[in-house]
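The complex is shown incomplete by one protein chain, all other protein chains being positioned as in the whole.
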Amino acid sequence: MRSKVVLRRVMAKPQVVIGLIGVLALLALAYLGPLFGQYTWEQKDFTAFRSPPGADHWWGTTQIGQDMFAVTLRGMQKSILIGFLVALISTGLAALVGAFAGYFGGKLDKILMWGTDLLLVLPSFLIIAVISPRLESGSWLMFVVLLASFSWMITSRVVRSMTLSLREREYVLAARYMGIPDWKIIFRHVVPNLSSLLIIDATMNVSGAIIGETALSYFGFGVRPPDVSLGTLISAGGGSTAISYPWLFLFPAGLLVLLVLFINLIGDGLRDALDPGSTS
Amino acid sequence: MTILEVNDLTVTFRGGVKAVRGVSYQVGRGEVLGIVGESGSGKSVTSLAVMGLLPAGAQVTGSVKLHGHELLGMREQEILKRRGKSISMIFQDPLSAFTPVYTIGDQIAEAVRVHQKVSKEQAARQAVELLELVGIPHPEVRAKAFPHEFSGGMRQRAMIAMAIANDPDVLICDEPTTALDVTIQAQVLEVLKTAQKETGAGIVMITHDLGVVAGLADRVLVMYAGKPVEQGTVEEIYYEPRMPYTMGLLASIPRLDQENQRLVPIEGAPPSPAALPPGCPFAPRCPLKVDACDDAEPELVQVGERGVACIRSHEIDVKRLRGVDVFPAPEPVAEPPRDARRRETVLELDNLVRHYPLMKGAVFKRRVGTVHAVDGISFDIARGETLALVGESGCGKTTTLQQIMQLEAAQGGRVVVFGKDSGELTKRERKELRRDLQIVFQDPMAALDPRMPVGDILAEPLRAHGHKDVQGRVAELLELVGLDPSYAERYPQHFSGGQRQRIGIARALALEPKLIVLDEPVSALDVSIQAGVINLLEDLKARLGLSYLFVAHDLSVVRHLADRVAVMYLGKIVEIGTVAEVYGTPAHPYTRALMSAIPLPDPELERSRRRIILEGDLPSPAQPPSGCRFHTRCPKRALLPEPERARCVAEEPPVVRLAHADDHGAACHYPEVRNS
Partner (left out) sequence: MGTYLLRRLLSSVILVAIAASLAYLLAASSLNPRANYTGRQPPIPVGVVDSTLSEYNLNDKTPLLERYGTWVSGVVQGDFGKTWDGGSVNQQMGQRVGVSLRLLLIGTLLGSTLGVAVGAFAAIRQYRISDRAIGVASFVVMAVPVFVLATLLTIGATGLNGAVGHTLIEYTGEYNPALSGVDQLLNRLNHLILPTISLCLGQIAFYSRIQRNMMLDVLGQDFVRTAQAKGLSRRTALVKHALRTALIPSATYFAFAFGTMLTGATFTEKIFGWHGMGEWLVESIQHNDTNAVAAVALFAAVCVLVAGVLSDLLVAALDPRVRVS
């Protein structure tokens, strides 16, 4: 009943509708598109190097004769997957750390927040860049963990400050005065009442993670061959290549921008609908 | 001479919700019109519509004439010339009504400079003069302070100063004292009277407090569900109400000057403006309802100054019906007899102390002192007894309550619950003890987790303590507080304030406690709802043999519910005793001032009685005055000869049992002596 009301309110936001349609369309393109292409992403067409978009190769080919359509979609699959996984892990971590620090306060709070501060001060880009080339090639899951462990801090600070005020809320006091154990109160009364924030932040974290992934891959510090992602493709097609062979750059970059844009639209609409009081 | 004339004003918000449906009134020079109504009655929206300050989506029709000029549809430039000059407004919450980043003086000077061609220095000087006029001490210094550095009462004074900066002809006051403590409210009402004398303005006084209106207004307009339902002179409305709603409202108020008798509740809750019933909007709650009431909404029939919107008003008039005749008075509760000699103590506080570090600054946090929130208080509660802890905000009553509920070792002194010292409990014992000790909170919205259905909310304590047949008990609890068991599936936001408070009470009862702490359980509720909840609490106490610790600021509610009362001031108990003795012969000057500050909903009494108005604000609990904490504001001390006055500053008076009293003590060196 309540969820229905919320759903209706969310779906009444044009941003959400546009964003959802956009993201669904891109998901369909990424996962269903390859079924219609004439080439797989691993195939190399030795008759066509850097050939512009055309009937045979819809989005052209790369310098080694890969079909851009197939490769780009493959890269997008990976970018989407990484984005969602990172968002899931980092939001969960943020909720846990923030809620425990805020609820218990005192020493635990000090320690957790100090750790959060430290991670904020550590240049995450640099750290990931240093570590990730040393990971086994192709182990992109470790890369996901690495990315996630550097992207939860801001959300967790927000969660903490909201928990600080929730902790004084009378229904939480009521639960405490009933003799409900603290960890139960956190999971039953605190975290559910942060769900709006967490949903919104999770959405924003998806786009943040996708940008983070592509940015690192752009310098070769993220996804590495044989895997491809939008970042590696943009990197390969960027620079002077982009001027002479724009399709190598424009297709992956365009898809990346659209993907981030649509996800951000959903996030903004969710914020409008779920969190009318706050605008952070 | 009519200055402001409102005719058939309606306000429709986006989505077609009609918040105001046909309001008409006039205000003349020097006249005070009281507009009375409960939350959601449309009284505030009416005044914003008159000021032209409603948000863009609202549609306003009808007519608002100021000095004969129609304001609705007037050019923006013309309206700006009048707004803040001929007509100005005082808002309810003075903290949010001032811009936090500018000084009070600057904001008042700004109001001056909008309408008067004066230099900056001249405007600043005028601001200081205005602050002096409304009784702010050291106005030159205080003008340079920011809003957050003012106390609530001082802010409201500054607000009045700003509103009268340009000598307005009409002053609209929207609940100007609702957010304030009673003694401060009394001060601010005095300032308002001064302001009116200075400016000669007509005043529109919007409030839910029938006592405030009784003391101030010449004429009264009663609103219900966006419509005026009764209008007349203040005497007519209070002594000869003809609309059942007004009658019920007057009958349901707990009164300070009346003995402990049952309150008359109005059943149900006001309708939502989005879903009005077909006929008279009050019909579903009206004991005089007949079938014809549902046919059409009755118009406000005007006979001279008097207007009533009820098809049976003539009958009421002829039969001379009074509120108590119309609204059935509930059965008196049969209190089980208590043996006064064999008091079984359920809660005992022995010299409880609680100090907080005082931190300042949000970014540059540092400790600047110690708040003496609770500074050595002692009292006990016997089985089956209700003790009320009364005081204004900042007196430490909430801290006391938290200290009790935490069941942990106190900073100083002891909290003994059912014979067990809370500082010596094991974890297991503490959990066991929580069964017997429960709490009902003030804000019924905040007390219930919005993400849980009511059934789960009630089941939570049951499950936590391993109760069997949870569903059965939930249904039983809902019935116990007068709600339908089928409500268990709904979420808190689907209930009205009164219903939510009942759910809160049901949750507190779930584990069959022996002692319930009531933290201002009715202060967030409208008067008509309040009475029902108070009666419920009384019934439950008698039926279940409960004891209550009732924390409140409203002395009139306390009188109806409590057996004994303790009055707190700045972390100390200043007076304690049975309700009969404390209310009958209050001994401490503070108690006397507190009682005299409560407005009575009776124009004659309210205007004729002598009122003690306290000077100044509550001192900061971080720097409590030496000796008797009340000495800085004590009206009695001012009358004492010098050597006796010195004692108040030097020596702290303990709570001493008064002569000739059974159960009545006061912490005053020179208590008021009873005559008998």
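Note that the chains are named A and B in the order they appear, and that numbering of residues resets to 1 at the start of each chain.
The rule is simple: a residue touches a chain if its C-beta (ideal position, glycine included) is under 8 Å from a C-beta of that chain, and two chains touch if they have at least 3 such contacts.
In this text, all values refer to a predicted model and were calculated from it rather than measured experimentally.
Visitor: With respect to the chain omitted from the figure, which of A:70, A:256 or A:273 is a touching residue?
Guide: Of all options in A:70, A:256 or A:273, contact with the hidden chain holds for A:256.
Visitor: Touch as defined at the start, partner being the missing chain; which of B:81, B:262 or B:647 qualifies?
Guide: Only one of B:81, B:262 or B:647 touches the chain omitted from view, namely B:81.
Visitor: For the chain left out of this view, which of A:41, A:143, A:177 or A:221 touches it?
Guide: In the complete complex, the chain left out is touched by residue A:221.
Visitor: Just name the one of A:117, A:168 or A:182 that touches the chain not displayed here.
Guide: Spelled out, the listed residue whose C-beta touches the missing chain is A:117.
Visitor: In the full complex, which residues of subunit A touch the absent chain?
Guide: Per the touch rule, subunit A residues meeting the hidden chain are 117-118, 120-123, 125-127, 129-131, 133-134, 154, 207, 211, 214-215, 218-221, 234-235, 238-239, 242-243, 246, 249, 253, 256-258, 260-261, 264-265, 268, 279-280.
Visitor: When the complex is taken as a whole, what residues of subunit B touch the one chain not shown?
Guide: 48, 51, 53, 55, 76, 80-85, 88-89, 91, 93, 96-102, 110-111, 114-115, 146, 148, 162, 166, 360-366
Criterion: only the chains that are shown with their structure count from here on.
Visitor: Could you work out how far the Cα centre of subunit A sits from that of subunit B, in whole Å?
Guide: 49
Visitor: Provide the residue numbers of subunit A that touch subunit B in the complex, in ascending order.
Guide: 1-2, 169-171, 173-175, 177-180, 188-189, 192-193, 195
Visitor: Quick one: which bits of subunit B touch subunit A in the complex? Just the residue numbers, please.
Guide: These residues of subunit B touch subunit A: 405, 430-431, 434-435, 437-439, 441-443, 446-451, 457, 460-461, 464-465, 490-491, 504, 507, 511.
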